[in-house]
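== subunit A ==
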Amino acid sequence: MTNHWVDIKNADIILIMGGNAAEAHPCGFKWVTEAKAHNNAKLIVVDPRFNRSASVADLYAPIRTGTDIVFLGGVIKYLIDNNKVQHEYVKNYTDLSFIVHEDFDFDNGIFSGYNEESRHYDKSSWDYQLDEKGKVITDPSLRHPHCVYQLLKKHYDRYTPEMVARVCGTPIPKFLQVCELLASTHTPDRAGTILYALGWTQHSTGSQIIRTGAMVQLLLGNIGIAGGGMNALRGHSNIQGLTDLGLMSNLLPGYLTLPEESEQDFDQYIARRAPKPLRENQLSYWQNYKRFHTSLTKAWWGEHARQENNYLYDFLPKLDKPYDMLQVYELMNQGKMNGYICQGFNPLAAAPNKAKIIKSLSQLKFMVIMDPLVTETSEFWRNAGESNDVDSADIQTEVFRLPTSCFAEEDGTLVNSGRWLQWHWKAAEPPGEAKTDIEIMATLYQHIRQLYEQEGGTFAEPVTQLSWPYANPYAPTAEELAKELNGHALRDLTDNRGNVIRKAGEQLAGFGEMRDDGSTLGGCWLYAGSWTQEGNMMARRDSSDPTGIGQTLNWAWAWPANRRVMYNRASCDSQGEPFDPRRSLIHWNGSKWTGADVPDFKADEAPGGGMGPFIMNPEGVARFFARGGMAEGPFPTHYEPFETPLGYNPLFKDNDKATSNPAARLFDDDKAEFGKVGEFPYVGTTYRLTEHFHYWSKHVLLNSIIQPEQFVEIGAELAKELRIDQGDMVRVSSNRGYIKARAVVTKRIRGLDIDGKRVHHIGIPIHWGFVGVTQPGFLANTLTPSVGDGNSQTPEFKSFLVNVEKV
Partner candidate 1 sequence: MASEAMDIKRRSATTTPSPSVRQSPVQGGGVAKLIDTSQCIGCKACQVACMEWNDLRDEVGHNVGVYDNPADLTENTWTLMRFAEHEKDDGDLEWLIRKDGCMHCEDPGCLKACPAPGAIVQHANGIVDFNQEHCIGCGYCVTGCPFDVPRISKTDKKAYKCNLCVDRVSVGQEPACVKTCPTGAIVFGSKDDMKQHAAERIADLQSRGYDNAGLYDPDGVGGTHVMYVLHHADKPQLYSGLPKAPTISGIVSLWKGPAKPIGVAAMVLTALVGAAHYIRNRPSEVTEADEQAAEEERNG
Partner candidate 2 sequence: MANDRKEIVRYTANQRLNHWLIALSFVLLAISGLALFHPALFWLSNLLGGGTWTRILHPFIGLVMFVSFALFALQLRRDNKITDDDKAWLKAVPKVISHQEEGVPEAGRYNGGQKLLFWSLIVLMIGLLLTGIVMWRAYFGFPVGLIRFSSLLHALFAFAIICAIIVHIYAGIWVKGSVRAMTRGTVSPGWAWKHHRKWYRKKMRDSTLK
């Protein structure tokens, strides 16, 4: 979330799209209720299903899954055509006036630089035109045909209400009602927020859908203000913490990135990540990259990391390709990966195309499972009848199960969607032989280190030289790790006048104190400030809200720097006056920025100097034009799901290259398993239910009582056609397998008219499997295709083709 849960109460318009907050985030949803009850907010829900969020919405509009870019592109067009744009905001705080490279082009669904064979773009033309000083050329009149504004306008010109109706199936009046409500927030005194979740991310164009939403918010001036923002509602209680700490194959903690294979040179690595400002007087905060990186490698390798060895840059792996989960199972499937430590993850249930996962796991020599619960993955070898019909004798994978504690059985912190790190205290002892993940990992590490020390090995130093300063090397405590993540000074730190501001050994007050000369250490720069000399900031529980807009700065701690609303400088006009004084986040008091939030800006930078509020970008402003940041193009474009019910892209009918995401990675075996609309005529989409959490709560009796048995949702119209009655057992199949479940026949899913064709959705809740105390069921991901988003590789769980028959 750019903003935070409580801040939703400040919104005037709330759009829930690509998510179902009432269903999947019922506790956070209270703030939507609050906004409606006490701020007279209007709630809009756009979804293929009339879901629980829709049940309390003021306006519901149906949409075909995977066509959100058309819908949002249509909103962009509406806002531009009807002049519902926050002009002062976009003029000063976005790139609309920037001139784009003259080679940049977009033709019939494909951007300039495409290589069909490699499915990659050469992105060199996707950039601004720079002057001789390396600064961007702009046209504040916005008339230049290659300025971002003109390109944007042109790009979305085809996204008319008629096109929205034709591609998304949304009736034009409903679409226009949504546009009108959203447009009402273009004035400075109104705020609109967008709440989304996996309904946007789990598409082959997921990242681009989210960008389109962000572009709508920029046009409306809704980023950086109270009650606004782009708010990703995270699906696991600590998935935010997972990404913060870099548990992705290409990330390091704090969104630092691992080098690529070509980046063997440390200075080059740093230079590419610490860009110089593209305009005069911009902060370009990533110029501090080296401070954060050095503090990180100091935390990892301690005294071994020194200036003369580039702080052990050579110890970092250099990626030849991303190693996301789809890549990993592909490698396993090819027999190229034969050991697997599976910690807190149930891939058999959570990864696409179960049959492929079974095949992949079966090729492993060993698999270690660390989990508090029995998972399907840990029993993938067990024949559970029709729902897991494997031949156990054929599977030679040795499986080790290491029971772990769960969150309530350990001290530590969870990071919520609003980036709050909230410390929690152990409530019970873990049962039986369960140990904390930390203890298991530390013990494993000690054994591996000892083996390397005793027996040597190739490139042993990254392991043997690892800094391990914990009192009990077999069981570091949560406090020790949290303090290390925050970081401390290794030598006395002085300011530019020579005064000591931080003594050696003291905890850092924030990432501003980090140095690139090896004098500071910190495991995650974003978390600097979470455990200072004053103590554990995450354990604070002061709920006082002096301004009444939900800015409880002394409740827990939020990254970065305890800032609750990111880009909050954009809540003020260029003179430093709040756009909306009723919900002011910060303001310029004549000498510094101050207010209800921690300013996301250089604290003493007077307004009027032209410094932009988007300080992480070298241009200082937000981007409509993504430059080279995205795989499939600088402007989001609609591409059909890989399993499309149409077989073509209705926007670019005669170009099959542009049917589905041209830059998404496709493995040959996965491609061969895509189904066609002839055989699988309905659109399947998977989702969660309130009553369950993922594949965990089926172990919990209470949850199982209130949602006991697997079901799929079928629209009344289709059910009638297929003669399926309420509660019948049905078989839902894709080209990759089938599941059987009860039919919930509902008016809440309606057939949609798409380009002259009636398209029906089949709703497939995910929560069942072959372990747990619910009625046994089938893993929903038996059905889903193994293809991911072009940038994040998040699987396309939300759009695929299925058939349905009555059993």
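The definition used in the following text is that a residue touches a chain if its C-beta (ideal position, glycine included) is under 8 Å from a C-beta of that chain, and two chains touch if they have at least 3 such contacts; residues count from 1.
Keep in mind how these were chosen: all candidates are chains of the complex that A comes from, given by their letters.
Since this is a predicted model, take the numbers as computed values, not measurements.
Visitor: For subunit A in this complex, which listed candidate touches it: 1 or 2?
Guide: Subunit A touches candidate 1; the others do not touch it here.
Visitor: Within their complex, state which residues of subunit A touch candidate 1.
Guide: 22-23, 26-27, 29-30, 32-34, 36-37, 40, 50, 52-56, 58, 60, 690-691, 701-711, 725-728, 742-748, 773-775
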